[in-house]
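What you see is the complex with one protein chain gone and the rest in place.
This part shows chain A:
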Amino acid sequence: MSKYTMHVLVCGGTGCISSRSKEIVENLNLHIKEVGMEDSVQILTTGCFGFCEKGPIVKILPDNTFYVQVKPEDVEEIVKEHIVKGRKVERLLYVNPTTSDSVSDSKHMEFYKKQMRVALRNCGFIDPENIEEYIARDGYGALGKVLSMTQQEVIDEMKKSGLRGRGGGGFPTGLKWEFAYKNKSDQKYVVCNADEGDPGAFMDRSILEGDPHSIVEAMAICGYAIGANRGLVYIRAEYPLAVKRLETAILAAREYGLLGHDILGTGFDFDIEIKFGAGAFVCGEETALIHSMEGMRGEPTTKPPFPAESGYWGKPTNVNNVETFANVPVVFLKGADWFSKIGTEKSKGTKVFALAGKINNVGLIEVPMGITLREVIYDIGGGIKDGKKFKAVQTGGPSGGCLTEKDLDTPIDFDNLIAKGSMMGSGGMIVMDETDCMPAVAKFYLEFTEEESCGKCTPCRVGTKRLLEILEKIIAGNGTMEDLETLKELSQVIKDTALCGLGQTAPNPILSTLEAFEDEYIAHVRDHKCPAGKCTALLQYNITDKCIGCTACARICPVNAISGSPKQQHTIDQTKCIKCGACMTKCRFGAIVRE
């Protein structure tokens, strides 16, 4: 590596590959060769940089130049100008939207300033398919350190770090390991939950694609701590790139003696195999996940017994999520004291969020626990898209809830989010603006949970269906005030009686939107209006006196609902109108309004 004087990093995450980043790499190779610099310039395909909104990203080291929205056609200019002559290609630099200045160094970009990368430390820095690059950044150093400690010491260090499960529950990781450690058995298992099912969250995928070795290393550490010699990664079959990179990592680790028999000569054996999921949200629940790994329907079972006691094939099993594992090597490299200094009193470390929706800087961010929503949305996220007004942010996916204007200054951590009626979940953060209708958002999530309910317990199977029916009724303008009461009551019953986390949290999107936006529900029910202008059934198109009677609208209307004589104000027959909006688009005089 030392012979290279310049490194060109190209994002090879799923988002950027979809925007032709592979062709960028091909062109780079071609043009670098053309100028004869292939011995001094290294081209690397890395994991996700996080700034997906501006992808594909190309970063040049050592000067840290950050090019955004690069097209394969731009490569020649980058090579000839920047790499050969040292002149930056101004037009490809990121432009700060508030000051209109172009920013060349990513360290000075608002998007990165407040971030702190622990779990994503290697994403966007190393070639995920090359184990040497991981090792060069202290990779497998934590495993080496751990293997000279006793199992109890490893667990104590984990407990001291305060790391809590990043998959949603927030259970203390060290404590979980201790349970599995204390259950004696001839065979134990370590499972990595990579069945990322929350629609709108993609951090696990990015970690597996960008830094697969950190997961391999962490699983080996966990295996040593609890006394397991077999690890399994349960991963979505829909993530082919992540699977491929993980497979490559496992093979390389075996080759280097970092997996397999007698690791680093310590007598510790550990190996990892991959198990595929097949698309079932409920399999994120650990008992359901275990049944799915056993080749069965992924239905949850009651706890206790916990997997730490009786898990995969009835043996003690420790299940942790991808992001949780990604933090583990850092805890041992930098020490539990270092780790526990980050964050809030009860939530230590950082959290990765997938920031998406109506926000300027869509992407994957990692921030210290305790940061406020305002900082995330306005500083890192760059504010709301198209200058619209902020309305709410949804966290925790289908199990979470909405946070509003009044929560903008609340420090984000596990406990505060729950106190606000939402939850951390896996870290999806969807920003919504004034044009988003909250009952419709609640319906969107209920459609999801109703479909994903495994059907084992009645409260979830039937309850989510009934909730969805009531929401559909409200959105169609046929709701009653009693329906709102029923929604609340039924939600509570489901929360109290459902078998697993999926059902117990399914009503959260309804309860939290009802709490914060009750007037919006009432407007749908009592006034038959959708304040956000989203629910088609409640919209009405009217022609105002600006109409000059040009007849254009009447001619475009597909159902002949518009009538009127030429040069006279036209009218819309509301009983015929299908609310397609064609007339409004056609009218050149702004005479048609939607209410």
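As a working rule, contacts are C-beta pairs under 8 Å (C-beta built on N, C-alpha and C of every residue); 3 or more make two chains touch, one makes a residue touch a chain; residues count from 1.
Just so we're on the same page, contacts and distances are computed from a predicted model.
**Q** Which protein name, taken from UniProt, belongs to the chain you can't see among "Cell division protein FtsL", "DNA-binding response regulator", "NAD(P)H-dependent oxidoreductase subunit E" or "Serine/threonine protein kinase"?
**A** For the chain missing from the view, the UniProt record says "NAD(P)H-dependent oxidoreductase subunit E".
**Q** Using the touch definition from the top, which of A:D156, A:E238, A:E375 or A:E434 touches the missing chain?
**A** Spelled out, the listed residue whose C-beta touches the missing chain is A:E238.
**Q** From the list A:L120, A:A280 or A:L471, pick the residue that touches the absent chain.
**A** Considering the complete complex, A:A280 is the one touching the chain left out.
**Q** Out of A:L251, A:M296 or A:A537, point to the residue that touches the absent chain in the complete complex.
**A** Answering carefully, the residue with contact to the hidden chain is A:M296.
**Q** Among A:P72, A:G141, A:P172 or A:G200, which residue is in contact with the omitted chain in the full complex?
**A** A:G200
**Q** Given the contact definition stated above, which residue among A:V79, A:L259 or A:C454 touches the chain not shown here?
**A** Answering carefully, the residue with contact to the hidden chain is A:C454.
**Q** Touching the absent chain: which residues on chain A qualify?
**A** Interface with the chain not displayed, on the chain A side: 14-15, 17-19, 52-53, 55, 196-202, 205-206, 237-240, 275-281, 292-298, 313, 354, 356-358, 362-363, 394, 397, 428, 430, 432, 436, 441, 444-445, 448, 454.
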